[in-house]
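Here's a structure for you.
After this line comes chain A, so read on.
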Amino acid sequence: MELAVDIVGGVLLAGGSIFLLIGGIGLLRMPDLYSRIHPAGITDTAGAGLILLGLLVFAGPTLVAVKLLLIFAIIFFTSPTSGHATARAALAAGLRPLLGRDMNKPADGGDKPSKP
Partner candidate 1 sequence: MLLLSHYNYWIAFILLLVGLYIVVSRGNLVKKLVGLNVFQAAVFLFYISMGKIIGGTAPIAEPGFTVYSNPLPHVLILTAIVVGVATTALGLAIVVRINEAYGTIEEDELDERDEPGS
Partner candidate 2 sequence: MIAEWLAMPALAPVVTQLPALQVVIPLLAAPLIIVVGHARLAWALALLAALAAFACAIGLLFLVLANGPISYALGGWAPPWGIEYRVDLINAFMLLIVAGSGAIILVYAPRSVDSEIARPRQTMFYALFTLCLTGLLGILITGDAFNVFVFLEISSLSMYALIALGRDRRALTAAFRYLVMGTIGATFYLIGVGLMYIMTGTLNLADLAERLPMVTDPRPVYAAFGFLIVGLALKAALFPLHLWLPNAYAYAPSVVSAFVAATATKVSVYLIMRVIFTVFGREEVFGDLAIGYGLLLPAAVAIVLASLSAIFEQNVKRLLAYSSVAQIGYIVTGLTLATTTGLTAAILHLFNHALMKGALFCALGAIVYRVGSARLTSLAGLGWQMPYTSAAFVLTGLSLIGVPLTGGFVSKWYLVQAAIEYQMWWLVATILIGSLLSVVYVWRVVEVLYLQEPPAGRPPVQEAPLSLLLPTAVLALANVYFGVETSMPLTVASRGALSLLGLGE
Partner candidate 3 sequence: MTNQADASPEPAPGVQGWRVVVLVVVLGGLWLLLSGFFQPLLLALGAASVLFCTLAAWRLGILDGEAQSFQHLWRAVRYTPWLLLEIMKSSIDVAKLTLAPSLPINPVLFPARASQDSDLGQVIYANSITLTPGTISIDLEPGSILVHAITETGAADIESGEMDRRVTWMVDS
Partner candidate 4 sequence: MMDIDSLYALLLPATVAIPLLGAVLIAVVGDSPNQRETITLVTAGTLFITVLALAFPFQLGSVPHVTLAVPIPALPILLRIEPLGLTFACVASGLWILNSLYSIGYMRGNKEPHQTRFYICFALALGSTMGVAFAGNMFTLFIFYEMLSLSTYPLVTHHQDAESRRAGRTYLGLLMGTSIGLMLLAMMLTWATAGTTEFKPGGILNGRVPESIGAILLLLYMYGIGKAAIMPVHRWLPAAMVAPTPVSALLHAVAVVKTGVFTVLKVSVYIFGVDYLNRLWSTDVILYIAAFSLLAASIVAMRQDNLKRRLAYSTVSQLAYVVVGAMLASSAGVMGAGLQIVMHAFGKITLFFCAGAIYTAAHKTLISQMDGLGRTMPWTMTAFAVGALSVIGLPPLGGSWAKFFLFLGAVEADKLVLVAVLSVSTLLNVFYLLGPVLRAFFRPLPADAPTGRHEAPVASVVPLCLTAFGCLLLFFFAGSLYDALLPITEGK
């Protein structure tokens, strides 16, 4: 049983960690704000979710599990809200997203409001 916990929990933690790192890389690699929100989202959803799940496995049915679930719930509610609010504010401020094939142009050069 203990071994199973270790294995399942470890795998979950490892998976979460990988998602986190990939998200972090994406945050650096993506060309503009809007495309960066996507990998940032991975870290909050898949990354955070798997890690919390892993911890949950280790915690077992205790008070700790309740708190882990609560943290999960809070991230689940607030992360998309934050991402959405950021994107919306950027759009409202006139930041033009790079679309389609013009990705290779200098990023974030948009200075005119260009809401399609």
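FYI, contacts are C-beta pairs under 8 Å (C-beta built on N, C-alpha and C of every residue); 3 or more make two chains touch, one makes a residue touch a chain; residues count from 1.
These made the cut because all candidates are chains of the complex that A comes from, given by their letters.
No experiment lies behind these values; they were computed from the predicted model shown.
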Chain A: touching candidate in this complex (1, 2, 3 or 4): 3
Contact set on chain A toward candidate 3 in their complex: 19, 22-23, 25-26, 29-32, 34-35, 37-39, 41-42, 45-46, 49, 63, 66-67, 70, 76-77, 79-81, 83-84, 87-88, 91-92, 97-101, 103, 113, 116
